[in-house]
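Working notes, beginning with the structure itself.
Every protein chain except one is present and positioned as in the full complex.
Chain nomenclature is as follows: A and B, assigned in order of appearance, with residue numbering initiated at 1 for each chain independently.
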Amino acid sequence: MFQNFRLAMAWLHTWFGLVLGFVLMAVFFFGALSVFDREIDRWAIPESRFEPQPMPSFDKVLRPVFESMQPRPESVATLRGEVNGPIPERFDIVRRWGAYTTHRDPVLNMFAGYEVPNAKDPEKTVWGSRTIDPRNGRSLPDDQLKIGSQFFYPLHYSLNFHWLDLGYWIVGLAALIMLVALVTGVIMHRKIFREFFTFRPAKHIQRSTLDLHNLTGVLALPFHFFFAFTGLVIFAGLYFPVAHSQLEPLHELHEKLEAEETGLPEDRAGVPAPLASVDAMVAEAQRRWAAQGMSGDVGFLAVQHVGDANGYVSIYRAGTDRIALTSNGIHFKASTGEVLREDPPPSAVDRVAEFLTGLHLQHFRHWLLRWLYVLGGLTGCVCIATGLIFFVEKRKRQHARQGSQGARVADALAVTTITGMLLAALGMMIANRLLPQAMPAGWPGRGDLEEYVFWASWLLAMAHAFWRSPPVAQGRLSPAWGEQCWAVCALSVAAVLLNWITTGDHLLRTVAEGYWPVAGVDLFLLASAALAATAARRLARVARAVPAMQPGGKPEAAHA
Amino acid sequence: MAATDATTSHVIARIAAALLGGYAFTWGLIALGMAGLFALGMPFHDAEHLSSMLALLAYLGVFCWAFAARSLPRVWAVLAGGGVLMAAAASLIQHMLV
Partner (left out) sequence: MRDALLLLGAMAASVAGMGWLALAMDVHWEQVCGETPRSPALVRGLRILGGAALALSLALCLAVDHPSMASLVWVMSLAAGALAVVFTLSWRARWLRVLLAGLPRRAGS
């Protein structure tokens, strides 16, 4: 198809980069925000603005909450058509209880999976969840959306588009294309070493944009490559479900062998049994970790086959001091508290896999590395954004001469996915501060409304971008860029002010107290406002300087 | 940036070969890797993880190759054909073990 290898790779980089670049903007941006997702949660849910807590007593705090839980209505709703007879009202046989905490979370997340009586597929499970204050066991209201960990974070790997799991597949394709773009970009970039430190902002816009695109791509190349690659590795089982389809028999064979080897029963015995003191099991687990020189807190605790003689409790150490995720799991017989199994040290392949996934999922405690990750993610955003802008700039004048609308459409989409995306996030955070604590009866939940505002803001930004785009068809700069930059500036400041007005936690107080989750979000918003204002002023200067082009090729005089 | 015989249908066929043929090739590689390594004694999930990691890198490689290669029929033969062959081999190994 191409005369030579380099041309083929350039074509690939340009066209796949353009199409998937719009998706990758969202993936990288919300991925960067997700580094501090739980801190954003604190900003969005003022009741949770206290210090992170260790895992509380299971027997005294967690067990009463677990026993009072039932599946969420949304989960029960998925049973339509999956049950022989009516959908059950209560679910009493619990497959699994789980609780996990992180060193960044004041609140504790708890979940429970229930068997479904009369289900067509005996493996079908419905789920319930609860978020509690570990200091007293009080539950947080269900409709409080954790904007960071329950919206921005899933957005970056699934676009929150769950119909047929399409969002996951689109992001997966985008990740593959990111790798392709990095490899083809290196192949295209002949002066990769010579221009390593080169940025010429004073030159014409195509040159300076390309310089910025190249340098943000090259300087953080290991970061971009590893994040795209590890993202694919994390969801490999979803993209290539070999073990649950073609090789399912082999998987079953393995499960049988493993159950025999580990002594952890796969199924219930059908014989009821009490639950011994889990606190005693936790103490034993911590004693064993300390004896191996790896003392630590509990990160994840699960009870399998609740209430059954085959039940067992699994306790995992919080892996905050190394990259690999969790580890050192110890499993106890639920009814007696005796140790059934200590997970053996990981194999070499295990260690590599844990390192790769742990590098991406970031359960570690290291504030500098987290901020460096944010820098990497935002650098990736700049790389993608400058790529889109370069694409438009390179073709703008030619399309204007030809009377083509291509550059105009690409530019409007670029505005939508760059400044428009910021406006969507800001709109949501402002709605979070303005909506009442409890919505009136008949209204959608508070969290649902916040999500609607997010998408509506984005659509509004897109409409604005297209409405203001005609100058691009004449080779000029769209005013949408500058206008949306000013909007980003105004909304960022508004969000900080609203936090102060609605919660009393203004910056002087949060910084003085050292409550960095909220102070950090506010400071980040103010920095964004400053950056957006600087960008808007520069754009205004550039816009005044560029003459319009008419189809046919004659430039008009510049308009003031 | 001129492509030589870049009719729209040819471009679509190339993209299909890269995406779909590449997917088939990757699937086959993962299946063969999992079955083969498990048969050789590697723990199941280790075989799964190792095969996935290597196969994803292979997908990256064959995707680029699909656009660089001169002959589109050859691309289809290697990717789709290779994928099917590897998957078949995996099922054969599974049949012998289960």
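Here, a contact is a pair of C-beta atoms (placed from the backbone, for glycine too) under 8 Å apart; a residue touches a chain by one contact, two chains touch by 3 or more.
Everything quoted here is computed from the prediction, not taken from an experiment.
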Chains in view that touch the one left out, judged over the entire complex: A
Who touches the missing chain here, A:61, A:323, A:495 or A:535? A:323
Using the definition of touch stated at the top, determine which of A:332, A:373, A:390 or A:524 touches the missing chain. A:373
Per the touch definition above, residue among A:302, A:359 or A:385 touching the missing chain: A:359
In terms of residues, what is the contact footprint of the unshown chain on subunit A? 194, 196-201, 215, 219-220, 222-223, 321-324, 355, 359, 364, 366, 368-369, 372-373, 375-376, 379
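In this section, only the chains that are shown with their structure count from here on.
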Averaging only over C-alpha atoms, locate the centres of subunit A and subunit B and give their separation in whole Å. 29
Considering the complex alone, what residue numbers of subunit A touch subunit B? 1-3, 5, 7-12, 14, 173, 176, 179-180, 183-184, 229, 232-233, 236-237, 240, 242-243, 246-247, 249-251, 253-254, 258, 347, 349-350, 352-353, 356
Provide the residue numbers of subunit B that touch subunit A in the complex, in ascending order. 1-6, 10-11, 14, 19, 26-27, 30-31, 34-35, 38, 42-46, 48-50, 52-53, 55-57, 59-60, 63-64, 67-68, 72, 87, 90-91, 94, 97-98
